[in-house]
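This report concerns only the one structure given below.
Note that one protein chain of the assembly has been removed; the remaining protein chains are unaltered in position.
On to subunit A.
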Amino acid sequence: MVEWTDFERTTIQDIFSKLDFEVVGPKTLARCLIVYPWTQRYFGNFGNLYNATAIMGNPMVAKHGITILHSLDRAVKNMDDIRNTYAELSVLHSEKLHVDPSNFNLLADCLTIVVAAHMGKAFTGEMQAAFQKFLAVVVSSLGRQYH
């Protein structure tokens, strides 16, 4: 059971409440596909991912990025039981999508960077620590049902 301090809880809820999912989602997934190109293996049916420009303009990437952010928001709204909130998603990623769980950390890092770019100096070390702790719990929960 994860223990959240008041600061961590507030920080994470605050950050997410200020995010425009329609902007941050696409940017995050696009960045992940560009910076870690091997992640493209899971998006064979997304069409043109040939270069950074194509990826950043790809509507399927954008749509999926938004889906991911909404999913993360569910975790924010259920911070005290992310593990169970994500049980089905974990099974999905393992059994149907066959995603190597190592990739979750790559996407998490990209989200941290995109949030950092949006918040600038306001994204302090303490906030980064809280944010990364949240993402670590999400990543762990997503990997839990793998066998």
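We take it that a residue touches a chain if its C-beta (ideal position, glycine included) is under 8 Å from a C-beta of that chain, and two chains touch if they have at least 3 such contacts; residues count from 1.
The criterion applied here is as follows: contacts and distances are computed from a predicted model.
S.K.: What is the protein name, per UniProt, of the chain that does not appear here: "serine C-palmitoyltransferase", "Signal peptidase complex subunit 2", "Hemoglobin subunit alpha-2-like isoform X1" or "Adaptor related protein complex 3 subunit sigma 2"?
M.R.: According to UniProt, the chain not displayed is called "Hemoglobin subunit alpha-2-like isoform X1".
S.K.: One chain isn't shown here. Among A:96, A:121 or A:147, which residue touches it?
M.R.: A:121
S.K.: So which of A:34, A:62 or A:142 would be touching the chain we can't see?
M.R.: Of all options in A:34, A:62 or A:142, contact with the hidden chain holds for A:34.
S.K.: Can you tell me which of A:23, A:52 or A:76 touches the chain that was removed from the display?
M.R.: A:52
S.K.: Please give every residue of subunit A in contact with the chain that is not shown.
M.R.: So the residues of subunit A touching the missing chain come out as 30-31, 34-35, 52, 55-56, 109, 112-114, 116-121, 123, 125-126, 128-129, 132.
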